[in-house]
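Sharing a structure here in structure tokens format.
In this view, the complex is presented without one of its protein chains, the others remaining in place.
Coming up: subunit A.
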Amino acid sequence: MPQFYGTHVESPLMLGTAQYPSPAIMAEAFRASGAGIATVSLRREGGQGQDFHALIKGLGVPVLPNTAGCHSVREAVTTAQMARELFDTPWIKLEVIRDDDTLCPDVIALVEAAKILADDGFQVFPYCTEDLSVCGRLLDAGCEVLMPWGAPIGSGRGLNNPYGLRSLRAHFPDVPLVVDAGIGLPSHAAQAMELGFDAVLLNTAVAKAGDPVAMARAMALAIEAGQLAHAANPIEARDMAAPSTPLFGMAVLG
């Protein structure tokens, strides 16, 4: 099971808490999936959502607050400080957005904000692109986990750049890596785990499914399958067929 900043987490599935039909269905999705971490947005809900925050705390899993919707270093840092007080945790999923249409991380501001927060004692989970240099800079800034996107948030497109994610894994073999955002189907989540990622963070794919509880369970099963497959050392893809049954002993006709 994954470990972030020295804390063991019960499941490699990190599940968001937005957009469910109701808090009751959200809680049911968490139970059905056994998700190991609950992420919660502060920026959008404001600091006053005590009722909702109490429901999140009631899920009984570690909470990872995020800075979703922040557009500047300053905004992200302030939101992170607010989150630390509200949820009494040094964890922060750092999100700094530049473009509202793609919700693409502003990697320059991200590195700057990560440094400020890490220096202030935060344990930063940066939502980033799969760019190797950016990821290197984030580690230099003090991050001990990386969370590259699979595809833009909420797009459900799966892993847009498996090559990039694979090379990230190869470059940083000891850093916990999480695919964050873009997952639409269980097969996408399984693929991330097959690449050797430590965890998958998703929200929309479950919350907006017709049956969020069933989809949460499907995601958990896929993640487990992908994780087992990676540990089982899968075969390489090859161009030529390789018979699984020996030819020796087959009848010779004619």
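In the analysis below, a contact is a pair of C-beta atoms (placed from the backbone, for glycine too) under 8 Å apart; a residue touches a chain by one contact, two chains touch by 3 or more; residues count from 1.
Just so we're on the same page, contacts and distances are computed from a predicted model.
Note on the omitted subunit: UniProt lists it as "FAD-dependent oxidoreductase", one of the names in "V-nitrogenase VFe protein subunit VnfK", "Sulfate transport system permease protein CysT", "Anti-anti-sigma regulatory factor" or "FAD-dependent oxidoreductase". Contact with the undisplayed chain is limited, among A:P2, A:G16, A:P65 or A:G154, to A:G154.
Contact with the chain that does not appear here is found for just one residue of A:D51, A:E85, A:D174 or A:E236, A:D51.
Within the set A:P173, A:G210 or A:P243, the residue that contacts the chain not displayed is A:G210. Remark: the residues of subunit A touching the chain excluded from display are 21-25, 27, 44-46, 48-52, 55, 100, 154, 208, 210.
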